[in-house]
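For this depiction, one protein chain was excluded, whereas all remaining protein chains were kept in their positions.
Chain lettering (A and B) follows the sequence in which the chains are written, and residue indices restart at 1 in each chain.
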Amino acid sequence: MEYPEQEVVTTSLPKPAALQQSGAPAPDVAGATVFDTRNVSIYYGSFRAVTDVSLTIYENDITAFIGPSGCGKTTVLRTLNRMNDLVEGARVEGDVEYRGAALYAPGVSPTAVRRRIGMVFQKPNPFPKSIYDNVAYGPRINGEHKKGRLDEIVERSLRQAALWDEVKNRLNKSGLGLSGGQAQRLCIARTLAVQPDVVLMDEPCSALDPIATGKIEDLMREIKSEYTIVIVTHNMQQATRVSDRTAFYSVLRDEQNDTRTGVLVEYGTTQQIFEDPADPRTQAYVTGRVG
Amino acid sequence: MSAVTRVDPAVPAGSTRALSARRPLGDRSFQILTLAAGLLVLVILVLIAITTSQQATSWFSAEGLKIFTNNWNPGANQFGGLAFIYGTAITAAIALIMAVPVSIGVALLLTEVVPPRWARPIVYVVDLLAVVPSVVWGLWGILVFAPWLQHIYTSIASGVGGVPVLGPLFGQPVDGASFFTAGIILAFMITPIVTSLSREVIATVPAIDKEGAYALGATRWEMITGAVWPHSQGGVVGAVLLGLGRAMGETIAVALVIGSSPEITSHLFAPGYNMPAVIANQFGESSGVFRAGLMGLGVLLFVFTIIINVVARGVVQRNARRKRGA
Partner (left out) sequence: MAAVTAEPQKGELREPAGWRRTKNRIATALMVLSFVVVIIPLGFVLYTVIAKGASVVGWSFWTSGTIPSIVAPLGEGGIGAAIVGTVEIVALASVIAVPLGVLGAVYINEYGGNRILARIVRFMADVMTGVPSIVMGLFIFSIWVVHFGTNGFSGLAGAFALACLMLPIVIRSSEEMLKLVPNSLREGSYALGATKARVTMTVVLPAAIGGIVSGALLAVARAAGETAPLLFTILGAQSLNWNVFHGANTALPFLIFSNASQPYVGAEARGWGAALTLIAICFILMIVARLVTARFARYAR
């Protein structure tokens, strides 16, 4: 796949008029649909890990998945970029659509999917290569080899990740030598370097200190206008700080078989979920009584 | 922050065109290549069995079951190979009797006794033992070690002359190049592998069990017999079997020091012969049924070592699995 020389400016649908006028996000007005899941259940072998998830992710939103441990939020996240394919025996039932196209249709290439839908992991995982090579890795495997272009891409991505000033003089040093927060921003830069459409984040700050966490949350707000972000987080304050919409998951316990299955309890604007939840389970969780 | 400048990621609704792509040819070929490389192992093993047996058929057909008689006389066209099988067994036994206690001792020393800082140099020394090539052991063996041992053998032999059990074992005839010398050198050579494998096995004993024993006031030796040994005995047996396989197959050192005399005798200080040694020494001048016979001994050796190795690896794996609680 050729890395694009020409960059085309476009989005698929114009923003709704209400948003254009006020500038402030009108909570109930959504942008274009990026993901649409309908009755999705995820199995590992015969074990049903997540059941019946139906929600819609909108363009340029930051959507948070919250919930107690084991409720399947990471599983659902990984389904969105077909990372679950890497687990033997993983299976998805139901419909997952990305911008109108079925993500799990036969003939869909997982690698093509992942080039559009990137992922940042819980524990920063820079490659044992130089900082430059870490960021240039994605473009290189997409066919971009011109030094000039790569230099541009590396700088732009590191700037977007708010890391450029800290590493610009040591781009050829190993990525392993960075602190936790820097390493995670390096991983974000690496993800942004291929200019995906969506960035999925799996508890990106859980291994970081509060200052590093703050930097990453600032970063998310900065890049949100160009990307759609879905973030799994354990930290409810983080969800309220950064997200536009929140999905609350919980656990269904099957006493007979001693299994736990994740289930989507409620999904709405962050304001609504935290201030006026419809489901009592949601209320119990966000007020800290449970989970 | 740069303005939005990127390729339209939108896919026309309902179309999966841009998302689908056939799996790149390079990816598929790579997978096939790795599979082929892995299968090569199996292919080679099967080919070894087939091709060497083919070369040995004239021996099998000429001698039939007589290959297991002690009747090796190329001049008279007789090729019974029992003497070599006997020699292989005897030298391997001698090697194991000497090497196993030493190897286990060193393994225990490394895992239980010495502080970690000292473990590295000790491991280096054991590894050095492994790096000495077989032919150098043989050279030193025949030119230096055997003559020296001959004096010792002679003294022992004169001492045990008429004694019931020791006499037939250690009495005359005596030669520096003999079963026993070969056994000793084999012991030197298999010690590294038995040590390193035993060490791996012993190191997987859970610390909890060891601490439990100490907490009850056990001495180190009591802890070893009580906590370490029960956990690792299976694995150590496996390590010993692997040493046995190695001892049976080791060729050049044995060929030089064993004495080259196809005899079945209880006298360990007497010259003898074993399978790999006779193949190495006489292959060059052999032809026809003679050569087929040597090849056939090679086939027997292959079969024996495969069986021993399969059992050994199976034992080690089972011990590891049981310990994991599977």
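In the analysis below, a contact is a pair of C-beta atoms (placed from the backbone, for glycine too) under 8 Å apart; a residue touches a chain by one contact, two chains touch by 3 or more.
Quick caveat, the model's predicted, so the values are computed rather than measured.
Taking every chain of the complex into account, the chain not shown here touches A, B.
For the chain missing from the display, the contacting residue among B:E63, B:D175 or B:E250 is B:E250, taking the whole complex into account.
Between the chain not shown and the residues B:A83, B:A227, B:L268 or B:L301, the one that touches is B:L301.
By the touch rule set out above, chain B reaches the unshown chain at residues 23-24, 26-27, 30-31, 33-42, 44-45, 47-48, 51-52, 54-55, 101-106, 108-109, 113, 122, 125-129, 131-140, 142-145, 188, 191, 217, 219-222, 224, 242, 245-246, 248-252, 255-256, 276, 279-280, 283-284, 295, 298, 301-302, 305-306, 308-310, 312-313, 317. On the side of chain A, the interface with the absent chain consists of residues 81, 83, 86, 88, 111-115, 118-119, 121, 123, 125-129, 137-138, 141-142, 174, 176, 187, 190-191, 194, using the contact rule stated above.
As a convention for this text, only the chains that are shown with their structure count from here on.
A separation of 53 Å divides the Cα centre of chain A from that of chain B. Chain B contributes residues 1-16, 18-23 to its touches with chain A in the complex.
Taken together, the chain A residues at the contact with chain B in this complex read 1, 4, 7-12, 32, 98-103, 105, 107-109, 111-113, 116, 156, 160, 195-197, 222, 225-226.
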